[in-house]
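Let me give you the structure first, and then I'll get to my questions.
Showing chain A:
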Amino acid sequence: MMNILILLPLVIPFFGAVLTLFFREKITVQRTVFSVSSGLVFIVSLFLLDHVFTSGVFSVQIGGWKAPFGITFVVDKLSAIMISISGLMAFSTSIYSFGSIDAEREKFGFYTLLSTLFVGINGSFLTGDLFNLYVWFEVMLMSSFVLIALGGTKPQLEGAVKYVTLNLISSLFFLVAVGILYGIVGTLNMADLAVKIKTHQDPWLITTVALMFIIAFGIKSAMFPLFFWLPASYHTPPAVISAVFAGMLTKVGVYAMIRVFTLIFTNNPEVTNGVLIVLAGATMLVGVLGAAAQNDIRRILSFHIVSQIGYMIMGLALASPLAIAGAVFYIIHHIIVKTNLFLIGGIVNEIKGTFALNKLGGIYKAYPLLGLLFLIPALSLAGIPPLSGFWAKFSLVKAGFEAEAWFITGLSLFVSILTLFSMIKIWNEVFWKDLPEDVENIDKFSGFSTAKKRFLFIPVIILAVCTLIIGFFTAPFLMLPQVPHPNW
Partner candidate 1 sequence: MTLFQILIPFLVAPFVPLIGKKREGRELGIILAFIPFLLFISFLFEFINLKPATITPEIYQWIPSIGVDLAFRSDGLSLLFGLIITGIGTAVFLFAGGYLGKGMETVKFYIYILIFMGAMLGIVFSDNLLLLFIFWELTSFSSFLLIGFKHKYLASRYAALQALLVTGIGGLSLLAGVILINSVTGTFSISAIISDPSMLRESSLLVPIIILILGGAFTKSAQVPFHFWLPNAMEAPTPVSAYLHSATMVKAGVFLVARLNPVFTGIGLWNDSLMIFGGATMVVGAFLALKQTDLKKILAYTTLSVLGTLIMLTGYGSEIALTTMIVYLTAHALYKGTLFLTAGAIDHSTGTRDVRILGGLLKKMPFTAYAGIVAAFSMAGIIPMVGFVGKELLYETAMSGEPALFFGVLFAGVIMVYSAIQAGIHPYFAPEKETPLSPHEGDFTLTAGTVTAATMGLILGILASNLLTGMVSLAVSPVAGKTVDVSLGLWHGFNIILLLSLGTIIAGYGLYTVREKLYLLPQVYGPLEYLMPSKLYDKALNLLMFTARGQTSFFQNGYLRNYIITIFATALLLVGGYFFYHLDLTELVIDPSMEMYEAIAGVVIIAGAIIATVAKSRLYAVMALGITGLGVALVFILYGAPDLALTQLSIETLSVILFVLAIYKLPKFLKLSNRNSKIRDLIIASTMGVFITFVILAVYVHEHSTELKNFFAAESLPGGKGRNIVNVILVDFRAIDTMGEIMVLGIAAIGIFGLVKLVRKGG
Partner candidate 2 sequence: MFFEFAVNFSLAITGFSMFLVLIRLVMGPHTADRVVAVDLTTSIAIAFIALYAIKSNETYVLDAGLILGFVSFLGTVGYAYYLQLRSKRDE
Partner candidate 3 sequence: MSEIILGSFLILGSLVILLAGLGVVKMPDIYLRMSATTKAATLGISVILISTGLHFGTTEIISRTILIVLFLMITAPVASHLLGRAAYLNKLPLWEKTVRDDLGDSLKNKQTTEQEQETN
Partner candidate 4 sequence: MAKFTLNLLLALMWLFLTGDFGIVTFIEGVVIGFGIIYLMEGVLGRSDYTKKAYRVLKLVIFFLWELLVSNFKVAAELLTSRFLSSPAIVAVPLSVKTDLQITLLANLITLTPGTLSIDVSEDKKFLFVHLMYGANPDKAIADIKSGFEKKILEVFE
């Protein structure tokens, strides 16, 4: 049974994508297919979680070809958690899409693309083969390319050019690194790589490849100084797409980095972790400063993604069990929170028709609930206790102090106050301040159907509740990941 379950997060959205392709004209069918399939993935992920927590790591050999020859799919704690988060994200964004995506985009394959996006994401989480990871990355990327450009508005196209080009460069680094690794070691299975690398004659060559992976995944996860594609593009597509991207995509890069650097490239941590920690610090700072300079909800949020990637990398680079647990917790927290913030930004846009701070105001007065819903993820992002972001920050800071990494830890604290600054900036400008006098007071929201309003708010509430749950009932989540299983 498990050997079927483990593939379902891939097969279900795959099948969903096929179905939506067949029903191009029937939007209702497409919607149903997508939300049902993402719901199913979430349910499956719960079974997977249950299994890994009771019986441990489970793996399956695709096609029955034994490792390292065939491709292995593995579910361990880390991947099970990531899958469940991805299911949750798919489900909540599906609901939001019903309320926010225009009929044209729906007709032109929106749900197909979301499905394939999640095929790629889930595949990336499950695979235990390095080249197969490349393939799922590409599936994910290709879907994201289309999603970011679909609709073809001018900013979308401009953003997409940078998004696509830089991500392709990342893919090339990845591909080349995998190729070189195969050339050195002669295998692609991650576990097998881990074993064979330990006894290789040329550890420095392995480290060279490891550094190449830092570049490849560094671009994907928007690490300094490789992040440029993200702030150039994430604010251009419809809000729900930004939301999914903001939540999931860069985190897949970080996930891959965690996988690779905790499992495969453990032979030269002084170099790899040293590099990572420097980049992590710079990423945090540059990202948060970038956000401080912006005056558009989504641009602020986009730069914050960069900044927070720095935290996750910091956890990875500190490399202690607590630090890695902190990084993983950070990922979980950040996916939920950042997605939600983008969705809320989307609602603001639905109300006022803009994301620009100087054209917004008075939302808190008119929509106090929305204000509350904003504060939950926003404060969580800034690490205000006891919300989820606090525990993430806490774990990392504690790990940092334990590793006596004073500078990066101090920096991480400093950056968190700047994060708070940015969140409050949005709060002040969008929610608290009155609408500027020279801006026409429009409220498109009140004209929406009840169904549309619900579609918009329900996912936001779901995610806010998740944030609260993770914050208040942190214990299981903080213990959850621990270190990815060293030996699949």
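We adopt the following convention: contacts are C-beta pairs under 8 Å (C-beta built on N, C-alpha and C of every residue); 3 or more make two chains touch, one makes a residue touch a chain; residues count from 1.
On the choice of candidates, all candidates are chains of the complex that A comes from, given by their letters.
No experiment lies behind these values; they were computed from the predicted model shown.
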{"item": "Touch assignment for chain A within the complex, options 1, 2, 3 or 4", "value": "1"}
{"item": "Residue ranges of chain A in contact with candidate 1 within the complex", "value": "14, 17, 21, 62-63, 65, 68-71, 102, 104-105, 108-109, 112-113, 116, 119-120, 123, 131-132, 135-136, 138-139, 142-143, 145-146, 149-156, 161-162, 165-166, 169, 173, 176, 180, 182-188, 196, 201-202, 204-205, 207-208, 211-212, 214-215, 219, 225-226, 228-229, 231-232, 236, 271, 275, 286, 289-294, 303, 364, 368, 379, 384-386, 390-391, 394-395, 397-398, 401-402, 409-410, 413-414, 416-418, 420-421, 424, 428, 432-434, 474-475, 478-479"}
